[in-house]
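Here we show just some of the chains, and they stay where they sit in the whole.
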């Protein structure tokens, strides 16, 4: 936590969770009702870490109370909710930042800067992957379609798709074809790397694939799984531009690679000056604070986050209808 | 050429081409009119190697003349033509084999047999790639949309998509979303690995991506390029089944890898008994001859090849309309 930040309030409806949090911020006041802290004029900013289906109202209230907001991802349960927050954001002069921390890794920052220099030309295609071979999170509500809204697409696909849109410069998504399967996740005969779970409760997709069109002619193919018979667990994206292409992957295969043409010669590039970011979550909070202090525009706006919710709405609908579906942004 | 085969006729409208061919088969008769050989009752089978737009009539005539036919890929210029050949094939009792030689590699034969054993379960997704970084064939008509019908999709994508359908067991394709770009191929500032060419004549796509739905719920994402800013030139396919997944790639990365679950344990498998096939084209001809002698059904039917033409029709149309398009099979 940056030095210039003071934690004034902790809010939770569960007393034991409050107690736990107090250990890290012993001087903070506590409450079970978030309006208490919104009413405190000494509070400048709030961080919303409630479950997904509890983002909407706190976000609207916080902005209405004139607070800066750092809100966990995904922004909302669906595009409809998300667009309400966008409307509030647009009326506010406060910083509203959504918690997409992958953007704050050294790799993403490096590549964004490289693209900004024009070195990749126009980006027209992305192959984006958040695939796990056997990584079903059997705890919590991750496998409960009712409560979570979806499976790997919502949970981890959201990270790599946000990264991809960030690198592409947020072109406007237009329509999407999607497909989801639930064949491995409910099969009790399969190994799971994160421990066994009740297969009968697995109601989300175990894998989803989407084909997303953007207004500028670009396309993104998105693959995401909790379980699939593949090698390793790719988490990242490959983007193709008219001047160069790039790969950016994390975890067991952390790397950025660039493939380009210069003066009619072909090169493979290995960047050697990627900044080391130990914890992207810390970097994200530092950026939020810096943005507030400098009066700068939000680095991760609600509008950008809303696009993701709207894309997922279209993908899930397309998976049901078996047809391409339009993406609703307003 | 298998020993049991005798080359009786050579046919070409260009005398110098005939002369060249005679060097390999000095005892053959020659003609510029293919009806001559179709009328020869001693001829059992013909091989059609004419340009794509000259496949239809010779194929129909050969079948009508009661000859077995080995016809170069792609079967026809489009689905409409291809379906006429399918109709003729269905009325004939002769062997009609299309020249998709990739199926006859040791890798493809191995994997097809592995799938047949049920070891992969149901195959529900394929990521299929025939990508070249800088491999524009600047000669002939490969870059002429008018004469060739399309770019990498038609020329090399056809091979890996045929391989993929072969491995999937030819499920019925239903609809497709496609996108094509022509941004690198016409850029005179880019290197080409196969020599320079007149950039202004590059009228085909340099890259195409498709999302293809099948009636059984499976999906295939197809990527194909003559030019793209990527590492190396992947040529092959990744298929995911409910019991196992597999990768099969050729050229600079020749391999088959399998990822599976057995008794709730996870394994990476490297096959060590893939048959060595020196030249898949020779293997294809041997298979054709063996099929005829045994009175067996064709190993690469016109109907299977027609599916590819029809899928490409839908992909190119979708690339123009910006919308998913139905695939016409009848």
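So that you can tell them apart, the chains are marked A and B in the order they are listed, and the count of residues begins at 1 in each.
Note that in this section contacts are C-beta pairs under 8 Å (C-beta built on N, C-alpha and C of every residue); 3 or more make two chains touch, one makes a residue touch a chain.
Fair warning: this is a prediction, and the values are worked out from it, not measured in the lab.
*Asks:* In total, how many copies belong to the whole complex of which 2 are placed?
*Replies:* 6
The rule is short, and it goes like this: only the chains that are shown with their structure count from here on.
*Asks:* Chain A to chain B: how many Å between their CA centres?
*Replies:* The answer is 40 Å.
*Asks:* Which residues, counting only chain A, touch chain B once they are in their complex?
*Replies:* 120, 122, 124-125, 127, 133-134, 174-175, 177, 179, 181, 183-184, 187, 189-191, 193, 207, 209, 211, 213, 217, 219, 221, 223, 228-231, 238, 240-245, 247, 257, 259-261, 264-266, 268, 322-324
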